[in-house]
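Heads up, the thing below is written out as structure tokens.
Yeah, one chain of the complex is gone here, protein chain that is, but the others are all in their spots.
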Amino acid sequence: MAYRLSELVERFGGELHGDDVVVEQVASMEAAGPHELVFVGDQKYLKQLDDTRAGAVVLTAATVDATSLPRIVSPNPYLYFARVAALLNPPARPRPGVHPTAFVDASAVVDASASIGPLASVGAHARIGANTVLEAGCRIGDGVNIGGDCRFYPNVVVYHGCTIGDRVVVHSGAVIGSDGFGNAWTGSEWFKIPQLGSVRIGNDVEIGASTTIDRGALGDTVLEDGVRLDNQIQIAHNVHVGRNTAMAACVGVAGSARIGANCMLGGSAMILGHVEIADRVNVMAATYVGKSIKKAGTYVGQYPVQSYDDWLANASHLRRLDGLATRLKDLERRVGKTDENK
Amino acid sequence: MAYRLSELVERFGGELHGDDVVVEQVASMEAAGPHELVFVGDQKYLKQLDDTRAGAVVLTAATVDATSLPRIVSPNPYLYFARVAALLNPPARPRPGVHPTAFVDASAVVDASASIGPLASVGAHARIGANTVLEAGCRIGDGVNIGGDCRFYPNVVVYHGCTIGDRVVVHSGAVIGSDGFGNAWTGSEWFKIPQLGSVRIGNDVEIGASTTIDRGALGDTVLEDGVRLDNQIQIAHNVHVGRNTAMAACVGVAGSARIGANCMLGGSAMILGHVEIADRVNVMAATYVGKSIKKAGTYVGQYPVQSYDDWLANASHLRRLDGLATRLKDLERRVGKTDENK
Partner (left out) sequence: MAYRLSELVERFGGELHGDDVVVEQVASMEAAGPHELVFVGDQKYLKQLDDTRAGAVVLTAATVDATSLPRIVSPNPYLYFARVAALLNPPARPRPGVHPTAFVDASAVVDASASIGPLASVGAHARIGANTVLEAGCRIGDGVNIGGDCRFYPNVVVYHGCTIGDRVVVHSGAVIGSDGFGNAWTGSEWFKIPQLGSVRIGNDVEIGASTTIDRGALGDTVLEDGVRLDNQIQIAHNVHVGRNTAMAACVGVAGSARIGANCMLGGSAMILGHVEIADRVNVMAATYVGKSIKKAGTYVGQYPVQSYDDWLANASHLRRLDGLATRLKDLERRVGKTDENK
């Protein structure tokens, strides 16, 4: 597969400067060869252009004169580069049909263009849409409804009754629809609360490896269109995640939390149950959110790292910060008095 | 399935007020229809009773007059509701027997009433008890012993030699019996410590999706009866978890820690290795426990979230808290001296 820069401009816009060369692949500045395209998204990488062996570059108007390489000017070089990368690297598609080693229940409805991989299984009355690929070892429960153009990597599990939209990508080991964690105390033991809801996932969602999404207790757990979840994220029962919200790896969202649209949660962020988070909230990595956030903005609660000795000296005071504050107040009172006594 | 309120009272106790109507399902206040039962566990949800279309409600004696709906009075409406939910929603049971696509070693002993799902595998000399269901893709190692009335959702893995009691529920992706993390340094490389113990799990335990429980190094890793683990929990080798202890998602318990009975660990709590935690200890979410806790009670170590600007202003002082404390002490000395000088 190969494209002239002018062909890319025709597809994706932008402005061509220099020779109309052919590119066959995208690459990093360091690894690029003469038929490969690179990009400069940030001024600080500009100087790498002097050493790259790349054949062409995507950059912004502000930096167009920084090189004499064939180049495409775009307001968002990273996005432009991503579009070219996708064009040049369509995912390999297994052939349509049910692999002879897979098990599909007789009552399931699998579109003829879908592909069910080796040793996968599809339960009773499940529906698999057009062009959807379920790779080896996927487990689709009874009555699950999966849309078209989805891709499930090996060993994904979807429990009974869950609904998944179109163009959804799910990575290996992800579990969708497991029971929420609900237990009532009888006075001497736990009694499990049946989890009677389901999981509803919109279109254009991506779910990372080993991410778990519990079904609702009564209503459903919901991911709206365009949500992007990285690996090892935990979404508890009855959580609602708004459109286009993205979460980095290892985030935990506890039961019935409601996350707005267009939010970004950094890695290992942890959201308490029943909390509400407004649209366009950015929670930084390793931050615990124990109360609702009602205003867009960036929020953080990271404890800073130090050398062991420094930490030892400093952290001990955390346990008696209230004492420090009281002593300070007392001093202020006394010094104030001293001032008055003058 | 449908029950009159009087039939429920006969089974589960409580006191009927109003008409002896029929209920077919449980529901939330918002979604309930005329043949559905709701509950009010907390005063603050009482006013929702005015708008619900539910047919009946479970509530406490203190709130019995808040509605004219048919109602059952119980000291614990949440538990009562859970019992009714379980009665009305028995889990679907696959038919007994080994699915033709499953592989069961000839030396394994599978009770005739058990169900081994599609493409599951059961190793040599394993034993599977009466009415136990192993769903699609479960992997049961050699010599594993699983009791009766258990339910393992798809793609659960149990390593060789582990023992699991009766009525144990394990969710998809959970791994039981993987090697503990033990390495000895030779001076130039790591030498793996063979993990020769096993995992022993009692009765009435539930284990969440993608939770991992390592086998012991020499002795066993133990979960006592009634333990409840949510998703993505890590239990390291030789950990001992006491009866009825419940852990929310993403908790990590490091090697040889000993957690008492009836404890509750909040989401993402992290317990250091070799630590001992007494019975009835409640550790709040996102708290790191780096030392033993000898007394029942609630413990916490959460760093509070703030807006980015506020955090920036405040957190910088954490790195020099010791300096602040020294300056305060010095001021106290000087102001004290000033007082003496008067």
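Think of it as A and B in the order they're written, each chain with its own count starting at 1.
Here is the rule we use: a residue touches a chain if its C-beta (ideal position, glycine included) is under 8 Å from a C-beta of that chain, and two chains touch if they have at least 3 such contacts.
In this text, all values refer to a predicted model and were calculated from it rather than measured experimentally.
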Q: With the full complex in mind, choose from A:Asp19, A:Asp105, A:Asp142 or A:Asp204 the residue touching the hidden chain.
A: A:Asp204
Q) Of A:Leu5, A:Val26 or A:Val73, which residue touches the hidden chain? A) A:Val26
**Q.** Of A:Gly173, A:Gly197, A:Gly242 or A:Gly255, the residue in touch with the unshown chain
**A.** A:Gly173
Q. Of B:Asn145, B:Thr163, B:Ser198 or B:Gln302, which sits in contact with the chain we cannot see?
A. B:Gln302
**Q.** subunit B, residues in touch with the chain not shown (by the definition above)
**A.** 103, 119, 121, 137, 139, 141-142, 155, 157, 159-160, 173, 175, 178-179, 181-186, 189-194, 196, 210, 212, 214, 218-219, 232, 234, 236, 250, 252, 254, 268, 270, 272, 283-284, 287-291, 293, 297-304, 306, 310, 313-318, 324, 327-328, 331, 334-335, 338, 341
Q: With the missing chain put back, which residues of subunit A would touch it? List them for me.
A: 26-28, 30-31, 76, 78-79, 82-83, 85-86, 89, 92, 99, 101, 117-119, 135-137, 153-155, 169, 171-173, 204, 206, 208-210, 226, 228, 230-232, 244, 246, 248-250, 267-268, 285-286, 302-308, 311, 315-316, 318-322, 324-325, 328, 331-332, 335, 338-339, 342
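Everything that follows uses one rule, which is that only the chains that are shown with their structure count from here on.
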Q | Distance between chain centroids, defined by C-alpha means - subunit A, subunit B (Å) | A | 25
